[in-house]
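Note that this complex is displayed minus one protein chain, with the remaining chains in position.
Chains here go by letter, A, B, C, D, E, F, G, H, I, J and K, matching the order in which they are written, and residues are numbered from 1 within each.
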Amino acid sequence: MNERPLVLLLSGPNLQLLGEREPEIYGRERLDDHVAAAASAAAGLGLTLEHVQSDSEAELVAAIHEARGRCAAIVVNPGAFTHYAWAIHDALAAFAGPIVELHLSNPQRRESWRHTSVVAPVATATIAGLGGAGYRLAIEAVTVLLEGDAVSR
Amino acid sequence: MNERPLVLLLSGPNLQLLGEREPEIYGRERLDDHVAAAASAAAGLGLTLEHVQSDSEAELVAAIHEARGRCAAIVVNPGAFTHYAWAIHDALAAFAGPIVELHLSNPQRRESWRHTSVVAPVATATIAGLGGAGYRLAIEAVTVLLEGDAVSR
Amino acid sequence: MNERPLVLLLSGPNLQLLGEREPEIYGRERLDDHVAAAASAAAGLGLTLEHVQSDSEAELVAAIHEARGRCAAIVVNPGAFTHYAWAIHDALAAFAGPIVELHLSNPQRRESWRHTSVVAPVATATIAGLGGAGYRLAIEAVTVLLEGDAVSR
Amino acid sequence: MNERPLVLLLSGPNLQLLGEREPEIYGRERLDDHVAAAASAAAGLGLTLEHVQSDSEAELVAAIHEARGRCAAIVVNPGAFTHYAWAIHDALAAFAGPIVELHLSNPQRRESWRHTSVVAPVATATIAGLGGAGYRLAIEAVTVLLEGDAVSR
Amino acid sequence: MNERPLVLLLSGPNLQLLGEREPEIYGRERLDDHVAAAASAAAGLGLTLEHVQSDSEAELVAAIHEARGRCAAIVVNPGAFTHYAWAIHDALAAFAGPIVELHLSNPQRRESWRHTSVVAPVATATIAGLGGAGYRLAIEAVTVLLEGDAVSR
Amino acid sequence: MNERPLVLLLSGPNLQLLGEREPEIYGRERLDDHVAAAASAAAGLGLTLEHVQSDSEAELVAAIHEARGRCAAIVVNPGAFTHYAWAIHDALAAFAGPIVELHLSNPQRRESWRHTSVVAPVATATIAGLGGAGYRLAIEAVTVLLEGDAVSR
Amino acid sequence: MNERPLVLLLSGPNLQLLGEREPEIYGRERLDDHVAAAASAAAGLGLTLEHVQSDSEAELVAAIHEARGRCAAIVVNPGAFTHYAWAIHDALAAFAGPIVELHLSNPQRRESWRHTSVVAPVATATIAGLGGAGYRLAIEAVTVLLEGDAVSR
Amino acid sequence: MNERPLVLLLSGPNLQLLGEREPEIYGRERLDDHVAAAASAAAGLGLTLEHVQSDSEAELVAAIHEARGRCAAIVVNPGAFTHYAWAIHDALAAFAGPIVELHLSNPQRRESWRHTSVVAPVATATIAGLGGAGYRLAIEAVTVLLEGDAVSR
Amino acid sequence: MNERPLVLLLSGPNLQLLGEREPEIYGRERLDDHVAAAASAAAGLGLTLEHVQSDSEAELVAAIHEARGRCAAIVVNPGAFTHYAWAIHDALAAFAGPIVELHLSNPQRRESWRHTSVVAPVATATIAGLGGAGYRLAIEAVTVLLEGDAVSR
Amino acid sequence: MNERPLVLLLSGPNLQLLGEREPEIYGRERLDDHVAAAASAAAGLGLTLEHVQSDSEAELVAAIHEARGRCAAIVVNPGAFTHYAWAIHDALAAFAGPIVELHLSNPQRRESWRHTSVVAPVATATIAGLGGAGYRLAIEAVTVLLEGDAVSR
Amino acid sequence: MNERPLVLLLSGPNLQLLGEREPEIYGRERLDDHVAAAASAAAGLGLTLEHVQSDSEAELVAAIHEARGRCAAIVVNPGAFTHYAWAIHDALAAFAGPIVELHLSNPQRRESWRHTSVVAPVATATIAGLGGAGYRLAIEAVTVLLEGDAVSR
Partner (left out) sequence: MNERPLVLLLSGPNLQLLGEREPEIYGRERLDDHVAAAASAAAGLGLTLEHVQSDSEAELVAAIHEARGRCAAIVVNPGAFTHYAWAIHDALAAFAGPIVELHLSNPQRRESWRHTSVVAPVATATIAGLGGAGYRLAIEAVTVLLEGDAVSR
């Protein structure tokens, strides 16, 4: 019987291309590698990871809805949706647990349109620029946040 | 004989007030607690931590200069200097190793003047919103970056 | 045989959470309650209501396409799509009848990114800030607009 | 003896020209027609309507002051004052009951300077684009708001 | 025979609500209390105070015109007119004596539209954020300015 | 034994040039004159004045830190730091007592970059444009604020 | 019996100070002199001049309303209202004849807030920078415009 | 056996309405007509055309993914997605061949929000304003680009 | 012997098309007609008119240079150069006499890029929107300005 | 006898350097090559090509004037004039036939000042990013536009 | 036989007025004086100076073209063209040698439209504010740059 807290990992559009697309920016590992690393880290910390990847804003919104009351935390790498998909913002705003915004690269160093995040206003924490290793650290961050060891704003 | 790589932890102005100042934003732990946690994490990962806290932009610039060729990485929480102290940007730009920008709260959720970071253009990675636990994760991030396990931009 | 004019009621992303999500902003009634009230008001005014809720911009666009030549008017609460989904704007621009933009809260009183509406340039009328009761008034507004009792711009 | 709640209807500058001025935008009915329709709707809903039209910001401010503690709600079509008359904003902010902002046309579809409303930050609800019929609906909106059937923000 | 210099105190729209309107911002004292305190301070300093309160920009302009050549100084709390009433700016520009801009609260801490003052370009001095006590200090400021003890710009 | 409340007077960069630098803007009195006047006014009102002048942002931050729990109020003329030194903002935000922002000239009348104050968001009150006399009035303002006779925002 | 076409000359706030206020900008002649010159020019061209000066936006709006259907053209020097009084814009938009915007100085050479005119979008022609002589030329302009000798936009 | 290079033609939301929607802007031919003309032109030039129309950003992203390594070039008319759908930008950025951005009308002549293209930063070439004939020319452009006869930026 | 003051009339690019190009904006008279009217008006007022039309910024600059010390005033309709040709601004700034900026239509009513004039900062007066009749009035304006009957700024 | 429709090809400043200047952006072919290709394409389509290259805005304006009533269409590559030469805009606005804006590179991918086109508001169509081959396609585009096979806006 | 490297000195519009126009800004020496000083300095440093002054953007572009492959460096004082003449930017970008931007006054201290330089992005160095002496220093700068003694960006 699974009684371990669930953590939802969300991956936005184009992330299934990881390892192929612009490896000088996003690294050479594949999304599956990152998810496996996150799942492993989660297991080691007493958490169970669920992963949803979608190019569809509607499917990501639906996954967030389904996490309400069922998952303890969300880690979200919204890909390009980071910069305009306010429907994801509104869905996340209706989620009660901690939310970690995750990026492989550091968006603040790239094109200016990547400097704006519609997720940031509802993200408890942000981790960016660590490539695939960010997935493991985001899981650690979730643990921290679930323990209430972080600031509230 | 100490042969372990050095990591410089920089704390900007007002951070010595941690635990006293606006605890609803910055948490109730003191800076010493965070530094101790970071040092402990560093030791566990085979790193030696140095810490410099200063309210003076010049002293922070000097500390970065002294780290050149001596330290392997820098973790920097520039406090309010994040938003205007371009001299720190230029000093960091002359440092060859990875740089992790660290914030206790998530600046993107706060006043609009906190949304701009002069450090971001030279920061390899960013960790924000995890309170004191961010210090430990920043050290882990350094390990990742020193292992070349992260993306280059 | 149904010969009464059809009115399409469109609900955008996250609106199925009504009654659960941020009730201090959106009220405690559920979307079904609002739709039922609108349908009842429509019936009382000799109209038949169709309702489509979707988190998918594509499905909302499709619903608007299907309403062309079949429905007499559209009432649309685009949720977060209000602020960026120009494809919905273009679909509505190809609809010949009156269009009522409906919001439960008053977006002009909230975050600045909610002050821009991509629907407004093609909306005949706007009703906002009346919570669930707005649905009934929007149906009344449709009646007015179908009777040509309103201004043309 | 009149014990029915009072509703103040405010009409800003140039509205006395309705029916004459730019009828393709504002319709061909006169302000008196609209006020009569609003009064009739109010009576039908157990409310008594007072109407003040003025081209003077000071008179509109005075009318709002006099409504304090005496009227249950305000419906205001500020005309061009919508876009700059912050003194009206401040007067309305000192009124305790619900406030409905009313426009004959939909300002969001017109010149860009009409897109800003200084009344919106204190308006509970907004109705726009329904021509003269908006007056009747605004009265209905007042009933809704007085019954507490609407959202608070 | 009154030979003491006259000081004109101008109060803009809504200030007659002081003590009633938003006391958490503007304090609980009434405008009459503030004027009485100012008059008393003036008398103690050898000045005679005149007070004009109006919700009408035209009346405030007229009061400034009448002060030309007759009053030695003006203290003006323009209320909401601070932010757009350029006619008051032009009237004050034609007044030869010192002008003190007075606000009960500190407008720079409030909504961004309150950060702009059309009076500031012609105000010799500014006093803000001291509630009713600001009236007394503004009178002292007038004394200072009339004695030429202040900077010219 | 000194039991009178302490007031910290802070003077930012270049203020030691007063009386020499641009006297047509800042007046001909020296900073010492102003401080003496302020100290005298403080003594007359039962307060003890401390004065710190520094061209160093770090020293001003330190002076504010040292005032925490020891001084009852701060009067600060940040000089050019007014316009960019957010570290001073953050230090002042951690001070519990009232804060009076003081300027010899009226910055709103000068170059546009002087129109922005990073101190304003944490300043209880502002006094500007009164030259050296502003120091005495700022002390009076402190008395008012310590007596709770002012508005809270 | 007066059968000559009427021309309404409108003067906005502070213009009654002409000859006294800032003569280096506005010249030394008085408004009466300008009006007399305009009336004389009008008479010579077969027109009758009416003049209304007011510091009140409402009175200027009313004067424009009264000119509808009665006057052939309007010459308006709105003073400071030029830059924000949209109610005057809306009133002028409802006037069918030609409208000449008149300024004594050239607003485009002065402060940037004087570069925006809310009257311009409805002004057939503009004459600025000619001091009192502008009044005579504005009357000539009216003659031209009434003769249809000018372009339509 | 088909050995001819594949060209993917992508049509964004609402384009299936071509011929019906706003024919004064988009022309009277249907999308099928345009696709047939493009396919015919492609065949004549030794290319095989594939066409995907979708109102769904996710489906367009998927179609681009599937074209990777399989198609030689992409012609894309993103419809309203042109102006905000950065996920399409990111998908196209991961496609190695030439990309032609195609519009029936000239977006630079229309509403200002149509002046921004999120596709332009990754589009090798742009063809706009030629109506249905643009499809044929876009195919010719593909031939040019595949022959390396064009500039690289 | 010609001893009458010279006035230079400058016409910018495309003005030779007058009467042909967009007559609904610029009228149906030709430039020659306007120049003849201006010359006639000049003669009647004791002035001699010179006219230079050029599509070349350099030729207009040269004409202004040649007018220095020889002509008493300049009337300039810079056409499209109004909005960007700062070299003409600098040339006019070196001319000592009065300068009248002339436009056939009212640029403030047209596209927003026509609202900026690089000539305005050096134009004594502006006449716009009077079509060809503006030429005659501009000559009258020159007379006024040469007589010193206008304001200096 | 030449009865074939004339097409004017205009080349702006610096284009005579093609093949020499920045070949990585503009390609290695020379302008003569492009013009020859365009002329050949024109001949094949029953059109006669005229070519004017000039670094002078005035000469380009003159060439456009001379094309009025004589040429059927214009293809224009304005070079750097694209971004500020409004006189060319006005000249093209007075040309009755179709206008094709042509660029060798894709300006939307380059420096931000190249994103604005003063020609776009009067260009029927745009072709960019195809290097020298764009000349041939622009001629084809002209044929399409002359046949009325394109949209009107 | 002249084998010394050629340096092209370019002077933009209005510079032939030097010594006459606004001497308080540009000094009292004439352009000829400056050119002679530059030529003398050049000769002393083993360089030969060519000088072209023109009010025509086209002639300046042509002079730059002719310098390609023939001159070793360019010194350019573009006058007002500094701020908008992108054709000069493009011509300079095609010049292979060092480019020194020269101004008599310091444009950053003057009107805001003089703060933007279209030449700066292609200027190796800038010298401003030294009046006529700047010409000599610019020649020295050329020597430095030709010796490779300067930074590359």
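Basically, a contact is a pair of C-beta atoms (placed from the backbone, for glycine too) under 8 Å apart; a residue touches a chain by one contact, two chains touch by 3 or more.
Source: prediction; values computed, not measured.
Chemist: Kindly name the visible chains that come into contact with the excluded chain.
Modeler: The chain that is not shown touches these displayed chains: B, F, K.
Chemist: Using the touch definition up top, pick the residue from B:L9, B:A91, B:A133 or B:L146 that touches the left-out chain.
Modeler: Checking each option in B:L9, B:A91, B:A133 or B:L146, the one touching the absent chain turns out to be B:A91.
Chemist: Considering the whole complex rather than only what is displayed, give the residues of chain F touching the chain that is not shown.
Modeler: Touch with the absent chain occurs at residues 12-14, 16-17, 20-22, 54-59, 79-81, 83-84, 111, 113.
Chemist: Please output the residues of chain B touching the missing chain, sorted low to high.
Modeler: Where chain B meets the chain not shown: residues 56-58, 61-62, 65, 68, 84-87, 89-91, 93-94, 118, 121.
Chemist: Go through chain K and note every residue touching the omitted chain.
Modeler: 24-27, 104-106, 108-110, 117, 120-121, 123-134, 137, 140-141, 144-145, 149-153
The rule is simple: only the chains that are shown with their structure count from here on.
Chemist: According to the touch definition, list the chains common to the neighbour sets of chain G and chain J.
Modeler: I
Chemist: When the C-alpha atoms of chain C and chain J are each averaged to a single point, how far apart are the two points in Å?
Modeler: Chain C and chain J have C-alpha centres separated by 46 Å.
Chemist: Using the touch rule from the top of the page, what residues of chain G touch 2 or more other chains?
Modeler: Residues 56-58, 84, 121 of chain G touch two or more partner chains.
Chemist: Pairwise, which chains touch?
Modeler: Between chains, contact exists in these pairs: A-B, A-C, A-H, B-F, C-D, C-H, D-E, D-G, E-F, E-G, G-I, H-J, I-J, I-K, J-K.
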